[in-house]
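A protein chain is absent from this complex, but the other protein chains hold their places.
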Amino acid sequence: MGRYLVRRLLQLVPVFLGTTFLIYWLVWSVPGDPFAGKCGERTCPPSYVAAMTAKFQLDENVFVQYATYMKNLLQGDFGTTYSGRSINDIIATAYPNTLKLAVVALAIEAVIGLTAGVLTGLRRNGFLDNLVLVSTLFMIALPVFVVAFVLQWTLGLQLKIVSATVSSEMPFSELIMPGFVLGSASMAYIARVARTSIAENRRADYVRTAIAKGLPMRRVVGVHLLRNSLIPVVTLLGTDLGALMGGAIVTESIFTINGIGREVYRSIVTKESATVVSIVVVLVLVYLLMNLLVDLLYAALDPRIRYE
Amino acid sequence: MSDPSAASIVSTPRPEQPTEIGAPTNAGLPENARKEKPRGLLGDAWRDLRRKPLFWISLAIILLFVVMAAFPWLFTSGDAKNGSLTHSLEKPSSHAWFGYDIQGRDVYARVIYGARASIVVALLSVFGTMLLGGLVGIISGYRGGWADAVLSRVADVFFGLPFVLGAIVILTTFNGSGSNNSTIKIMGLVIASLVILSWPVVMRLMRSSVLATKEADYIVAAKAMGAGTGRIVFKHLLPNCLAPLLVYSTIMVGSFIGAEATLSFLGVGLRSPVVSWGIMISEGQNYIRVAPGLVFFPAAFLVTAVLSFVMLGEAVREALDPKLR
Partner (left out) sequence: MRVSKRASSAIAVGMAAALVASGCSNSESKDGDGAATQDGAIVINNVQPENPLVPANTTETGGGKIIDNLWTGLVEYPNDGGAPRNALAESIDTTDSKVFTIKIKKGTKFHDGTEVKAKNFVDAWNWAAYSPNGAANGSFFSDIAGYSDVATEDPDGDGPQKAPAPKAEKLSGLKVIDDQTFEVTLGAPTAVFPTKLGYSAFMPLPDAFFSQKPEEFGKKPIGNGPVKFVSWEDNVAIKLTRFDDYTLRDKVKIKDVTYKLYQNEDAAYVDLLSGQLDFIEPIPTSALAGDKYKTDLGDRALSTVIPATAFIAFPIYDKRFANPKLRKAVSLSINRQEISDKIFFGTRKPADSWANPLTPGAPQGNCTACKFDPAQAKQLLQEAGGFQGEMVFYYNADSSHKDWMEAVAQQVKTNLQIEARAEGVPTFAVLRQNINARKMTGPYRAAWQQDYPDIENWVNPLYIKGGSSNDGLYSNPQVDALAKEASSAPSLEASHAKFAEALKLVDADVPTIPIYFYGLQVGHSEKIKKLELTNVGELDLSSVEL
């Protein structure tokens, strides 16, 4: 176990380098001159373009640029955006907000998805089962903006139950609605996968044994069934945290949350490699650590899985 | 693993067709069935499926959508591409059942014609994702060790790519403005980008299933009896690991229809006059307060289509899974 952990942590290094370079290279190859659209319907003064090009080493090839970036990164300096903002600052202010939103979304998704999954898995093909299926599928089919719009206008403006947008202090109570909107797209997956897993394991020998032993149903479901059915669910939830953080662009903008989404999108279209990579690097670390955590959880959840 | 065999990961009903014909005859002969265990499994599944109304209903709806995608003119005489502003945002009427969009185009006709791009892109992307993700997942879960480490980390790298970034780069490189790609080629590129950016989740899912299953008694038993890797993987591991994957993939059909719309909206995906449900939904976005039907009707079709895929997948999975029988 210990050796496994060390090995996995060591593996992070090449993945980290691979991902950062791949992203750096991808952003670098996004077509378009970052300064072509800066001055409206006129071309920008060449002196302006030249000054910016020199400042951000844009005339160097991608390897030199990446090497310079990594050198600074190792000294803890993420660099600056084309508009002169420190990327360290952006990360320090935007990441906590995005993480907060993603965690709320993940919690909502896990609670609703798992509850629905367990209930429908135990009693398949009933009314509740079909209701959950149709409603969660609708959440997937409707784009985020529609779900957000409907909730914002009904709960926020008409009924005034919750604040329609999130204030800059981001109190937890204001995050429930955006968290639900963000998590809604994954709820169907969690509910369905949990349902299937529960339904499968319901017939397993150990469950039958537990019931035969005369254990109360609560204990059978809560301890034996749930624990053994969680593997695919945990996998999904683990991979989802990163996806929620990276995919909150629309949710963040609709609810005025100052997160990483807008910076990622903005810097992709303006070809700011350093900004994209810096923000995504942290995301990648989240993915990697979550995956490691999930793999370790496998062993905890299922004694059959062992790492040597 | 070769391609044709891996194909069974997703489209379970089709590849089995030859055996399906033989299966019912075998079903009555228990000795035969016992001798050829895998064929018996599929035979049982088919017998099981035939009795399920859910299977037939979902299959009928899917067939309807397939016909809609192939021959949209059978369902509508309206013009999905050309409109006239004089009809802009008109309410549903006997001429246009779902009303007109902002450009004065018949929404009903557009929803019908939109089936093709939506269904083709979504299905092929799901197929590709399952193929790639499933394959890598099995290898990495079953082999373990260094193969697992390398493949998992490669998946991590792809996992780290933001969807918008990856899609913009791939699609603008091959499908930039001014390039004169045919609709089919653009569809291919859209499908390829969706696959490349989504396979890691499927891979993780498959790997987790394989990890959980490979220590099971029947696998150990099969190994002890000297079964080859291929046999163990295809006859034992795969059928038992398919469930979560199949469930995931049927729902993924819905997400991919939406993802395709995002790409079109960014100006890198399908282009007008090609219609898709996703494009229709995002076009209706600004007018949701005046004409909610512009979003509602394509979304309703989308939900129906996804629902029938989910139901079909569910029926097939239950039929295939001996534990549930």
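As written, the chains take the letters A and B, and residue 1 is the first residue of each chain.
Here, a contact is a pair of C-beta atoms (placed from the backbone, for glycine too) under 8 Å apart; a residue touches a chain by one contact, two chains touch by 3 or more.
From a predicted model like this one, the values you see are computed outputs, not experimental measurements.
Note that of A:Pro46, A:Gly126 or A:Gly222, the residue touching the chain absent from this view is A:Pro46. Interface note for the absent chain: among B:Ser93, B:Thr183, B:Thr229 or B:Ser272, the touching residue is B:Ser272. Of A:Ser173, A:Thr209 or A:Thr256, it is A:Thr256 that touches the chain left out of the display. Remark: the omitted chain is touched by one listed residue; of A:Val27, A:Ala94 or A:Leu288 this is A:Ala94. What chain B contributes to its contact with the hidden chain is residues 82-86, 88-89, 102-104, 168, 172, 177-178, 265-268, 271-273, 283, 285-291. For chain A, the residues touching the chain absent from view are 31-53, 59, 83-85, 89-90, 93-94, 149, 152-153, 156-157, 160, 163-165, 168, 252-256, 258, 262-263, 269-270.
Here is the rule we use: only the chains that are shown with their structure count from here on.
Distance from the chain A centre to the chain B centre is 22 Å, each centre being the mean of its Cα atoms.
Those residues of chain A that touch chain B in the shared complex are 7, 11, 14-15, 18-19, 22-23, 26-27, 29-31, 133-134, 137-138, 140-143, 145-146, 149, 185, 188-189, 192-193, 196-197, 199-200, 203-204, 231-232, 235-236, 239, 242, 246-247, 249, 264-265, 268-269, 276, 280, 283-284, 287-288, 291, 294, 298, 302, 304-305. Residues of chain B touching chain A in their complex: 149, 152-153, 156-157, 159-166, 168-169, 172-173, 176, 200-201, 204-205, 208-209, 211-212, 215-216, 243-244, 247-248, 251, 254-255, 257-258, 261, 281-282, 285, 288, 295, 299, 302-303, 306-307, 310, 317, 321, 323-324.
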